[in-house]
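Below is one structure, written out as structure tokens, with a few remarks after it.
Every protein chain but one is kept in place in this view of the complex.
== subunit A ==
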Amino acid sequence: MKPTTSKSTAERGLYPLPIMASPEGALVVLFHMLTFREVALSLLLLLGSLSFLSYWPDVHNLWLAGVAGSREPPPKSESPASTRSTKAKPVNNNIVMATSKPRTSSFSRNLATVPSSTPGLKYGPNGTIFISSGIPDLDKILGGGFPLGSLVMVMEDAEAPHHMLLLRNFMSQGLVHKQPLLYASPSKDPKGFLGTLPTPGSSKDDKSRDRDPENENGLRIAWQYKKYFGDNQYHFDSNRDVKHEYCHDFDLRKPLEKHFISGQHIDCVSILDSPNLAALRDRCATFLAQFPRNDSSISSASRIAIQSFCAPQCKYSNKEWDMVSFIRSLRSMVRSSNAVAVVTFPPSLLSPSFSRRWQHMADTLLSVRAIPDEDKEMAKLLTGYQDMVGLLNVHKVARINTQVPVILDATTFSIKLQKRRFLVLESLNQAPIDSSSGTSYGTSASCSGSSKTGTLDF
């Protein structure tokens, strides 16, 4: 067998130290679950024995020989036991051969692999904990997802239901992770909305995603490098263990299976007939009071989804101070609990000044916009226009426990449906011709509430 490791083991965080020779000459094969610290320690040991024996040139030669002798791909799965027996390849000199997985930097922080006792939570920088938005691409754009304790606001397109896509995936993801949910909407029967939630499917069978783990069996060029791929791609190795997946791909055409909904903590509130917001505030307060923030142990996260908060059919919709005051108290309550609140609202129904207030209160601010079906001009400007269903703008990314703003490469993304089932976000690609008007389109794509539209004039 070859002194290389298969991808699956490398990904699980095993740091193989295949062959380690003691000065006496006995070969020892270590193949254990090692933490990073242990690896560092044993590397130190290795270096110590190396300098003791001072056989550097031979190490180098051997390493080359090892590489040259291992041209064929390794088997897909390899039990550690069999590896142990086969790995002990005789090495002529009594020296050490270190083929342990090289790291980009010994001190790099490996955030994605921080073990989490609760599924659906991920540790981020600055002591934040992320939960998934339900859209893998959005999680990636936002740097991990929505941080607990943050208020996410989505500015709706008043004429299109694209915000529902975000809301559905957000709610479904929570239910799949068995996280309590409070859903408020201006419809008569908010519970009925649960029937339209998408179910987790696997988009792994279609090959459009690059670095598909299914391709592992086939012959590939530079296969040795594949262990460097996907180190931080948390959701690529997820089909192995569905239970502990952080973020699912949701199949928008299949409703969520009943067992996800039944027997869970779901509060549904209709905000249609309530004359003021006191009732909703009380519901949110009692809901969140069950999950106080406790930094030492996080049992579970909870989600609040409020749809079309300032919809005109609500009786309080003319009381702008009441609404902004509710948003403020919701934000404060969420801050001190392990929850994320997503509120969607049509900014065009608010006065510009209040729309600004709401945007200031949001930790993460997104906006969605539909694009017209047959727009020849836009189809000329953007590649892949036919597959787009809308545009998503990221105006603000949550900045909890830090003062540094997150500056994204692109703030406008196209919302596409992959195979008409899975929601994907892609940054806009301008068609090569007529790039000047393409740029101005990209900036004017920010929502109506944004002031940048006015100041930018190309």
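Keep this in mind: contacts are C-beta pairs under 8 Å (C-beta built on N, C-alpha and C of every residue); 3 or more make two chains touch, one makes a residue touch a chain; residues count from 1.
By definition in this document, contacts and distances are computed from a predicted model.
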Which name from "Elongator complex protein 6", "Ubiquitin-related modifier 1", "Glutamyl-tRNA(Gln) amidotransferase subunit B, mitochondrial" or "Exosome complex component RRP46" does UniProt give the chain that's left off?
-> "Elongator complex protein 6"
So which of A:M333, A:L366 or A:V424 would be touching the chain we can't see?
-> A:M333
Looking at A:T196, A:Q313 or A:T402, which makes contact with the chain not pictured?
-> A:T402
Answer key for A:L365, A:L391 or A:L423 versus the chain not shown reads A:L365
Subunit A residues touching the omitted chain (full complex) = 126-127, 321, 324-325, 328-329, 332-333, 335-336, 351-353, 356-357, 359-361, 365, 395-396, 399-405, 407-408, 411, 443, 450-452, 455-456
